[in-house]
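Yeah, one chain of the complex is gone here, protein chain that is, but the others are all in their spots.
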Amino acid sequence: MSYQNYVIAAYCVFAVVMLWDFIAPRLQVRQQLRAARLRATRAGRNTTNEFPLSRE
Amino acid sequence: MHPVVRWFHQLGSPPYFERFAARWAPIAYIAGLLVMAYGLYGALFVVPADYQQGDSFRILYIHVPSAWMSMAAFALMALYAAIALIWRIKLCEILAMACAPVGAAFTLITLATGSIWGKPMWGTWWDWDPRLTTELILLFLYLGVIGLYNAIDDRRNASRAAGLLAIVGVALLPVIHYSVTWWNSLHQGQTISLFGASHMDPSMLPPLWAMVIGTHLWFVGSLLARARADNLRRESGKDWVARLAEPRA
Partner (left out) sequence: MIWSAAKALMIRDLRLLWRRRGDALQPALFALLVVVLFALALGGEARELAKVAAAVLWLAVLLAGLLALDTLFRGDADDGSLEQWLLAPVPLSWLVLVRTFMHWATTALPLLVATPFLAELLHLPHEQLPVLLASLALGTPLLSLLGAVVAALTVGMRRSGILIALLALPLYVPILVFGAGSVAAAGQGLDPVGALLLLGAGLVLALVLAPLAAAAAIRIALD
């Protein structure tokens, strides 16, 4: 009986799940940073506010 | 203040943790990948085929480390959750919730590879024996924690509720395992053991240890990466996040 297909299948499952495990948090971080960028531009501040308590 | 103690306190600061996780997650990932590559190479090409189980034995080198990882991750998740609930440390809330998807992934690998291994070995894709059944219930516990965390809008309340669920789960897990073992002993004819009659020859062990260490390192990397994402999400209104996100001038 050829076990090769079963071994390949098992290792493929491992590779696919680990790949997902690697990609998912990267996408999340990218999404969060993008949302923060959009929020900042929406609030009209493209650069950092050095003097947050100023009246500008 | 002792430097290690100070470092612990510093980690609790979200911007500091962001820098820490952004730096160390890739390192952990790469280290894990290298060690696993060594382990997988050994598992596939160096180790001789088992005289009883043939090449399908090689699946063990993924199945067993994943199984250990699935349980270790759950215990760690419950530990972080307990610390978070008792001392109200926000970072521990984040780390606890970050454990769940990784642990669930390893549980899924365990179940799938176990099923694929079982088919040529015992002729069936699934068997309701104690270890497999408990592993399946473990998957449900993980999914429950993840589901509960996502169902509540407020992140702190969500992590507290899901953390409590994790603690209850870790307390009940031995009970579940014992109950299924007892149930199993009532129904004769279910004496399938994972390793069967063969035992591990010492020459077969190094790739296994490599896989165990490799998966642990990978787990650390994944934990830090997910914790980083959750940290950014929780702090999303703050100035330091906006500053971090702005396009490089």
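We call the chains A and B, going by the order they appear; numbering starts again at 1 in every chain.
Heads up, the rule we're going with is that a residue touches a chain if its C-beta (ideal position, glycine included) is under 8 Å from a C-beta of that chain, and two chains touch if they have at least 3 such contacts.
Fair warning: this is a prediction, and the values are worked out from it, not measured in the lab.
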Displayed chains contacted by the hidden chain, counting the whole assembly: B
Full-complex contact with the absent chain, from B:Ser70, B:Thr133, B:Ser159 or B:Asn231: B:Thr133
Touching residue (missing chain; options B:Ser13, B:Asn184 or B:Ser236): B:Asn184
From B:Ala72, B:Leu143, B:Val168 or B:Ile213, residue that would touch the chain that is not displayed: B:Leu143
For subunit B, the residues touching the chain missing from this view: 124-129, 133, 136-137, 140, 143, 146-147, 150, 180, 183-184, 186-187, 189-190
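FYI, only the chains that are shown with their structure count from here on.
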Distance from the mean Cα position of subunit B to that of subunit A, given in whole angstrom: 19
Residue numbers on subunit B that touch subunit A, as the complex places them: 29, 40, 44, 54-56, 58-59, 62-63, 66, 101-102, 105, 108-109, 112-113, 116-117, 119-120, 218, 222, 225-226, 228-230, 232-233, 236-237, 239, 241-247
Interfacial residue positions of subunit A with respect to subunit B in the complex: 1, 3-4, 6-7, 9-11, 13-14, 17-18, 20-22, 24-26, 28-29, 32-37, 39-40, 45-49, 52
